[in-house]
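Reviewing the structure listed below.
Yeah, one chain of the complex is gone here, protein chain that is, but the others are all in their spots.
Right, subunit A next:
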Amino acid sequence: MDADTQRVAVAVRNLSLALPEGGDRANAVDGVSFDLVAGEILCLVGESGSGKSMCAHALMGLLPKAVRPVSGTIRLGETDLLAQDDAAWRDTRGRRIAMVFQEPMTALNPLMRIGDQMAEVFEAHGQLTPKERRARAVALAGEVGLPNPEQIVRSYPHQLSGGQRQRAMIAMALALEPAVLVADEPTTALDVTTQAQILKLIRDLQRRRNMAVLFITHDFGVVAEIADRVLVLRHGKVVEEGPASAVLGRPQAPYTRTLLSAVPTMDPPTRPPLSGPKAVEVVGLQKTYVTGGGLWRAKRRTAAARDVAFALHRGETLGLVGESGSGKSSVARLVMRLIEPDSGRVRLGDTDLTGLKGEALRQARSRIQMVFQDPFASLNPRRSVGRIIADGPVAHGVPLSEAMERARRLLGLVGLDEKALERFPHEFSGGQRQRIGIARALALEPEVLVADEAVSALDVSVQAQVLALLEDLKARLGLSMLFITHDLRVAAQICDRIAVMRQGEIVELKTASALFANPEHPYTRALLDAVPGRVRQAA
């Protein structure tokens, strides 16, 4: 017992943080207590708005001005962090508690070399001589697994990949050997394969340095991968707490159970093979982006699509999966003719979409519709929901009253109250907005739906609902669907066949069950291995 209390690095007791008046609840965080123990990773899990990031920011003294701590203590050794002044905070940050942020690009200064930014940490705390600082920066770069530490400390953030930037951020956090590391969704912005590497890095460093880690995430796969203990937050309150194996294996709280069951599994349900007429046929699609180039610099060419070919049968869902930069979104936009291909054809039924222009293209477009990724950017904030849905039919000559009637029916179809017609997008949650986006796509009675990361921005429980809605609509309306995603779990749930893309090329295309059971291409295998939380499922 005594030994145990000694190992407690940070003790948070009964922490409550008040939101400004008029918020949706009084407290962002309400009576939360937990211990960060040396040599242990505590995962704070919750959906958006659960207050998990607020906890992290309270620990770093980085709360927004409007959020005030109203009760509780955060003890780091003998000091109560909530009671300290700014000068004391500056000393604590970096030296005793360090933080890794979600977005490595915005958390690094783009105009400063990586090595200088690492050295700055020592400078801020008045440690070492400039020469020693540089040496330490190189050593740290090596420790976090950056290639060629000597050279890489001299590069600028934009010259590094996302994963390397996150490694640099971690190196900066570790510079002063803090006892506590706070990681706020550190892998959310990264690809799965990179995510797996960073998770392993954090794991290794934490063991080597015997740090206490607070790891904030919304992803149960990541939790299964990295957590020793888990704390589930909902609306700012602790719902469940315990060792990872217990919380994930035998969840007690109903909310934890709902969350866990909403995480899609990696076993694709068996689906009857489809081979009907082709709804969409793509042949030899090529697209290369050329950027830069001028008097002194060579042009940079990025292949977004290299000889991409696939067929989408009527009633089928074809998944297009890949990491960022693989060209999957470009292919979706090429199919929609939102961008023009360099060569190749897109055939929609018996119409050649690539050959159409002007008015003919405008008319043909009603047959293929798109659901977008970002529920907050895909609806015009200044138009009512009814008009957003009705605009499409009106553009194709349907009288306004009839189009509004259709919008009313569609809202029912996607599970929203028809009162929503008069309201504006900001009054809806992310999941509801995505339903509106689906209703807009369906308003033109299309044959094909292209969903570009349509559920990626949503919380797991909402994600499950929207996926079920898409599946249900597809069956009821006889749609075909091209489903673009980076999430293999989601693809497993909804797709009949899956095409894996890398650097603009389709490297493997087969039925979902065959792809998961028997991946052939090494890249597909690497992708599947990198999906977090596979271990738990296998067990």
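We take it that a residue touches a chain if its C-beta (ideal position, glycine included) is under 8 Å from a C-beta of that chain, and two chains touch if they have at least 3 such contacts; residues count from 1.
Assume contacts and distances are computed from a predicted model.
Considering only "Amino acid/amide ABC transporter membrane protein 1, HAAT family", "Carbon starvation protein", "Dipeptide transport system permease protein DppC" or "4'-phosphopantetheinyl transferase superfamily protein", the record for the omitted chain gives "Dipeptide transport system permease protein DppC", by its UniProt protein name. Residue-wise, the contact with the chain that is not shown comes from A:S378, picked out of A:N27, A:T217, A:T354 or A:S378. Checked against the full complex, the candidates A:S33, A:S429 or A:S461 give a single residue touching the omitted chain, namely A:S429.
The residue from A:V321, A:M336, A:L479 or A:L515 that touches the chain not shown here is A:M336.
Against the chain not shown here, subunit A presents residues 22-24, 49, 65, 336, 338, 362-363, 365-366, 369-370, 372-374, 377-383, 388, 391-392, 395-396, 412, 415-417, 419-420, 426-429, 432, 437, 440, 443-444, 465, 468-469, 472.
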